[in-house]
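Note that this complex is displayed minus one protein chain, with the remaining chains in position.
The letters A, B and C name the chains in turn, as written, and every chain counts its residues from 1.
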Amino acid sequence: MQNTPKFVFDKMMETDYFSQWLGIQLLEISEGKCVLEMTVRKEMLNGFAILHGGVTFAFADSAFAFASNAYNKLSVSLTASMTYSKPAKEGDTIVATAIELSLTNKTATYDVVITNKNTGETVALFRGTVFRTSRLVIGNNSY
Amino acid sequence: MQNTPKFVFDKMMETDYFSQWLGIQLLEISEGKCVLEMTVRKEMLNGFAILHGGVTFAFADSAFAFASNAYNKLSVSLTASMTYSKPAKEGDTIVATAIELSLTNKTATYDVVITNKNTGETVALFRGTVFRTSRLVIGNNSY
Amino acid sequence: MQNTPKFVFDKMMETDYFSQWLGIQLLEISEGKCVLEMTVRKEMLNGFAILHGGVTFAFADSAFAFASNAYNKLSVSLTASMTYSKPAKEGDTIVATAIELSLTNKTATYDVVITNKNTGETVALFRGTVFRTSRLVIGNNSY
Partner (left out) sequence: MQNTPKFVFDKMMETDYFSQWLGIQLLEISEGKCVLEMTVRKEMLNGFAILHGGVTFAFADSAFAFASNAYNKLSVSLTASMTYSKPAKEGDTIVATAIELSLTNKTATYDVVITNKNTGETVALFRGTVFRTSRLVIGNNSY
């Protein structure tokens, strides 16, 4: 009863210092799905005055981690790929929507779309695959 | 004479606030090559007490951007992929080595290997492709 | 009037000997979209008696090429990634659906989903990016 997706998310976030630094807000969480929101700050920009591609990726990667671990089955990232569309700028609010494409006992694959709430544009497309370990996120063998 | 790879790097870094936040140190820069170093801080960790995969990616992405823009030809990231090997921990010093795999007038591809100086392990493998615009990084049409 | 997506497709197929070998059938073609069908033959299997991953990829790659070239603007593949879900078997009919995720003057990105008509399962997920040259597929500078 306790280890709901929301409870797992809260527990992970407690010590996820980088997601805290990103300033992410949870919009939706369920098994295999996660929607997050954040706002682009000056310290997230690269030398071309746009959101650093690595921060964009990190935001998608957080949504991917929360979606895949929401089953309370510890899942570790194996590979991820990123395709960039339109850059986001300081002050823009961006949304990451992670959905599950496939799920087996051992692996799962997710798509994360990053959209810009200010312009309606797609910022980037992320696709990642996890290895699902036999350990729990929260429980006897919790992290 | 002025727009050497090192000069372009310095100019990009001046306003690359996120690379500054990462605390990256330049070890080597030339056309198509860049080696960077940084140390993992607590605020870079995820909920499993290891370096957030997005920060790992961002570090590789910075090396990739500096290597590809060192020609002073403005290059924008199209796609990148990441494969994770061994997680890094707080206090570890990690090195990103970006090398050029192919180069045409319009596109170029780079590999970035992230290694852990403390353990000697490979942390992650990044591969990215840029579109090389007809604009300069520094010059009449500078950013 | 002449260089419609269907006309470009037919012209490309005339000398696309490998797509002919695959036995692909066109279900739908328009600018940025292509749907193809083919049936798995014995000579397409790997040593585990399932459809060779390379043939699965090639089928997706053909849909990707037809979708991106349907504008009659010669487009060359830069990168592609593949995620495997469920293997297809001899005799299965599979469908590749290519849709456009983003389009600029110089580049474009497509997703191709391969589904198995016999089982309803997703076989694999392909994502690819093209460089859009300034040449035509059919016309004065045709291939």
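By definition in this document, a residue touches a chain if its C-beta (ideal position, glycine included) is under 8 Å from a C-beta of that chain, and two chains touch if they have at least 3 such contacts.
All figures in this text were calculated on a predicted structure; none of them were measured in a lab.
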Residues on chain C that touch the omitted chain in the whole complex? 11-21, 42-49, 52-55, 57-62, 65, 74, 76-84, 143
Take the complete complex as the reference. Which residues in chain B touch the chain that isn't displayed? 81, 83, 85-86, 101-102, 109, 122, 125, 127, 129
Touching the absent chain: which residues on chain A qualify? 78-79, 81, 106-107, 109, 129, 131
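Criterion: only the chains that are shown with their structure count from here on.
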Roughly how far is chain A from chain B, going centre to centre by Cα mean, in whole Å? 21
Per the C-alpha means, the centres of chain B and chain C lie apart by a whole-Å value of 33
In chain A, what residues contact two or more other chains? 81, 83
